[in-house]
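Worksheet: the structure to be examined is printed underneath.
Of the protein chains in this complex, all but one are displayed in their positions.
Showing chain A:
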Amino acid sequence: MTRRRAVVLVTEGAAPELLDRWGPDVLPAFARLRAEGAWGTMRSELVPYEPPGLISAFTGHGPAEHGCFSYWDAHSPDYEPVVLDSCSPRRPLLWQRPELADLTSAVVNVFGTHPVQPLNGSCIAYPMRRTLHACHPRDLPVRLGKEGIHPAHDVNIWFEGQDREEFTGKVLGADRARADAALHLFDGGQGDPPDLLVLNLTAIDRLSHVYWQELEPGSPVAEEDQAVRRAYRQTDEVLGAFLDRADEHTEVLAFSEIGFGPLRAYVSVNDVLEAAGLLTKRADGRPDWTATEAFEAVQGTQGVNVNTTGRYKHGIVEPHRREDTLNRVREALLAHLNPYTGLPLFADVLRAEDVHSGPAADRAPDLILVPYDWRYLPLGDTHWSARVHRRLQSGWHRRESYWGGLGGSFGTGAGRTGDPLDVAPTVLRMLGRPPLDDLAGNPLGAAG
């Protein structure tokens, strides 16, 4: 049987409107993928965020199955959100499944891969803390370094209001290095070429968070110098390099689990809850847990938790009163006007049980907030919001992005709207592997 190979390129944060705005002159590889392959919209889950999207894509199971709703656990008993890692997902990533034990893989920069687990191939993991140990095999950074390739992890490149060119250069440089590493591994630079290559590029997302304002009318930055545009162009070059490697045995899937759009302001949900008498603040501005019924969950979950006894260290809401608290929180949030616009802040406030169903649904926040205007979003837990300088951002995720596939299994032309869950079964088909019965999604391809 002929060996099949698959490339999966995640272009995190790619916005369909910007792909259209810049078109084939600026982004020729995206245009080629669209013209020669299959193409469609990728629509994220209700809350567009990297961890649930990526883990859903590469486990083939939704958050209520794998349990990752953010970079952090939404329900830490002591209220300090704990960072999730490779031990957190309750479902295995595709390349860890026993049915695919013979598959060789190279996995580069995917959330949920650190601490790095041994695999049949190589991995440059995505650590959430400063570490020397984020690769398999362990000496991979030195081997790559001797080839002139020096990958860096995003956790070591942090935005805190520094010089624009310095930050942009480091973010683009990190993506370029991880792309060089991926190409080197794919081409067999460290042994046998892998069957599956997964590369997650993050420059589009990271620079869109910080420099989205440059895309808007009135910006003093010339279009060709826009940081976001530079990220798209570099990503396009990488996509082009992989499209050039496509042949009758090698297929390419590119997608983003999240789109992007403008952000005007974050609004503190805790302030709304305080005004409604549901939360009491300490002198330092954080909740007084002994006098708080409900509080904003960690960023990315876009939710509110009830301070329930038994679940939290200082819980004050007895289980039989939880329903009443949920109702009062919901009423308060739906009635609240956005102070920046005078319009509702939230279009809906949903109960987790109405959104998620599965063994890990209890890891979701108790209430999920649906913004009325996606340019005004919940701030999230104040500790982490401050740590990541969230209020300095001018762009945030959206639900709509894209997927595109090149190769015989995709066909040519427009395809249906995809879901991150569809990625895993698509990869199996690219590799010529039989479907796995437990996966929820379906392979992506051209309609008809």
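Quick note on the criterion: a contact is a pair of C-beta atoms (placed from the backbone, for glycine too) under 8 Å apart; a residue touches a chain by one contact, two chains touch by 3 or more; residues count from 1.
Basically, contacts and distances are computed from a predicted model.
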Name per UniProt, for the chain absent here [options: "ABC transporter", "Carrier domain-containing protein", "Urease accessory protein UreF" or "Transport permease protein"]: "Carrier domain-containing protein"
Out of A:K170, A:R330 or A:R398, which residue would touch the omitted chain in the full complex? A:K170
In the whole complex, of A:R21, A:R90 or A:H150, the residue touching the missing chain would be A:H150
Just to verify: which one of A:S76, A:T131, A:T341 or A:T412 makes contact with the chain not shown? A:T131
Those residues of chain A which, in the complete complex, touch the missing chain: 129-133, 139, 141-142, 145, 150, 152, 156-157, 170, 174
